[in-house]
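The complex appears here minus one protein chain, its other protein chains still in place.
And then subunit A:
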Amino acid sequence: MFTFFFADMKCSLDGGNARVIAKAIQSLAKFGSDLYLEADQDGLQLRTFNVSKSAMGTFRFKRVFFEHFNAEEGSYCKITMKAILAVFKNMKQVERCEIRLLIEQSKLQVQFKCRLETIKNVLISIVDEENVTAAVSMEDTSNVIVGSYKLFNDISNNFNAAEVEMTLEAMGNGLTAKNYIEGARVNDKFMRSQLKLSPTEFESYNIHEESAVTFSLKEFRSFLLFAESIGESITLNFNEAGGPIFIKICKLDLIECTLVMTTVYTDDVSMYEECRESEVKEASTHRSFATSGQKRKHSNPKVIDKDRINKKRLSEETTLSNNSTLFRFNTDNNNDTLQSVDVARNLTQEDLDMEDDEDDLILAAAVAEDNALHTSSLPAVRESEVFVTFASTETNKNDQNSDDDDDADTIPQSPQREHVPKLRSIFTRCFESTYVPKEPSPSSQVFVPNSDTED
């Protein structure tokens, strides 16, 4: 009962090979959201990208992989990964599979002949007639490493499942896999891990140019999964840091998979002197414990007292009930430190008073005009006005710049984040620099009148 269209590509394969294709799609689906399907005289190619386009995975199934294979030159399409993943999810019952590309109908037809004479027929919409290629070749890579999937599994398992990146340091005398970049700073409480492997553990280990490449683990792991399912070894091709890394899996003449990934460019990583090994001093960690009262074991009455005092002080600082201030109000009325943001705030009162529904354009013009006015003369500070000094940081920056000229070659340490107790503030949005009072706020425009007729 199936209508037969003229197919631009038609192939059929048995259940076992269909499961291999399913595995390939599952592996690609781990990082890509679209699947690019391409068929030519040589075979079928599946390809995907990750979101940031920093990794491209390609699976090429050769003609001999299929029972029948019929394709016109250059038939290709783009489909969503979600759709095809759902189709290739449960493959246990499948005995034969047929895939047809129907460009005319802009559909991809997948037909499964399952056990008990069941036939599953699926039509997947083609999103786009699009094909992609990447202009990278692995011809001139100087470092080639070949190892079994087990070995790479061990490397991958050495790190946390949540780890994002992995660094491979390829030396003449061995390979070191790390979850951090040597010399670079890591997060507080980050566990550095490394695994050293000797060249003899690999099937082939050719390093002509010692280098350390850092790449994403997620895509690598998804390929590893596929290598494990077909039981093949993995080949890594790479040059120096910053260049692409190629991960290849081949099965005889049937399947050829390539994953191309970008690696971290070393110049983008800042190195720190403090990341050298040294002796532990007690003082270096004083702060973290002095501030964390919650880790205490035995509740010593004295400590509680101290804690209470601390807490009290904190609450005094963070409430507006007394004289202490939450924001630094600009009472000096200093012209230089005032910004357009402050002016915009001044406008709110007047503007809301007028209650006119003029467009934002007028407001913006008013802001600009008012801004110009402000530089020359400033209205006296009204009680209701709050000047938040956003500008002070900027002036600081300028000061710093002039200082830096003297010792330009020493890179200053990036400023440490000060430990500020987290406080809940009310109406934070109003104090942000991006706040435009005319912006739609819940009260500004009434789309539906109140059902409640109280007011």
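In this section, a residue touches a chain if its C-beta (ideal position, glycine included) is under 8 Å from a C-beta of that chain, and two chains touch if they have at least 3 such contacts; residues count from 1.
The rule is short, and it goes like this: contacts and distances are computed from a predicted model.
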item	value
Complex member absent from the view - protein name from UniProt, among "Ras-related protein Rab-21", "Adenylyltransferase and sulfurtransferase MOCS3", "General transcription and DNA repair factor IIH subunit TFB4" or "Checkpoint protein"	"Checkpoint protein"
From A:I119, A:A134, A:M171 or A:M191, residue that would touch the chain that is not displayed	A:M191
Subunit A, residues in touch with the chain not shown (by the definition above)	154, 158, 160, 185-186, 188-198, 200-201, 272, 274-286, 288-290, 294-298, 300, 303
